[in-house]
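Excluded from the complex is one protein chain; the other protein chains are retained at their positions.
Our next item is subunit A:
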């Protein structure tokens, strides 16, 4: 299993009258397979998740993924860490489903014809056979998120960070994507408001006001969150 290590990490952003702290000095060592971040909107949980692949840089402190420093070895870290966004339409950048998965595979498979064939196999693995030529605009929310997941996992990362991947989905698709995420062999860092999904993870962190307020067994952390929300 991969290791994510945050060492006294602080994140601040500039404001018109100085700066605002998004994440207060945080030290964490994450080695469990399924880690969930819960907490109110604007609490800093997405910032914490985005630190893992360098989408948000640490203002102070450092983030290590399998011993690699995210700030100095970002390229290698991003090869290990896949990222799934809330809105798949922001993530899907190529005109068709096949091309979008092929874009993810451009480093592993240099030959284009072979890459497109590999993309078709990935689509089939995710139950998206027949979607290859479909415009990414024509996909439903659930299909789009499934394609986004296929595109990320096609590169076989060792860690997947998923930032509220089920928030925009209906109940059926939310359960489908949630179930798929919990079943992947990769280490999962999941940001979610879905407490049912959170309860099925191995470790939960409650983030509030830019601090990790609780860290432990999901059932206990969720119970504390319910009582204090």
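Just so we're on the same page, a contact is a pair of C-beta atoms (placed from the backbone, for glycine too) under 8 Å apart; a residue touches a chain by one contact, two chains touch by 3 or more; residues count from 1.
Note that in this section contacts and distances are computed from a predicted model.
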*UniProt names the one chain left off this complex as which of "Sensor histidine kinase inhibitor, KipI family", "Putative membrane protein", "Energy-coupling factor transporter transmembrane protein EcfT" or "Cation:proton antiporter"?*
"Energy-coupling factor transporter transmembrane protein EcfT"
*Just one of A:53, A:118, A:145 or A:173 touches the chain that is missing; which is it?*
A:53
_Of A:2, A:47, A:96 or A:173, the residue in touch with the unshown chain_ = A:96
_Which parts of subunit A face the unshown chain closely enough to count as touching?_
53-55, 74-75, 78-79, 82-83, 85, 87, 89-91, 93-96, 99, 103-104, 106-107, 112, 135-137, 151-152
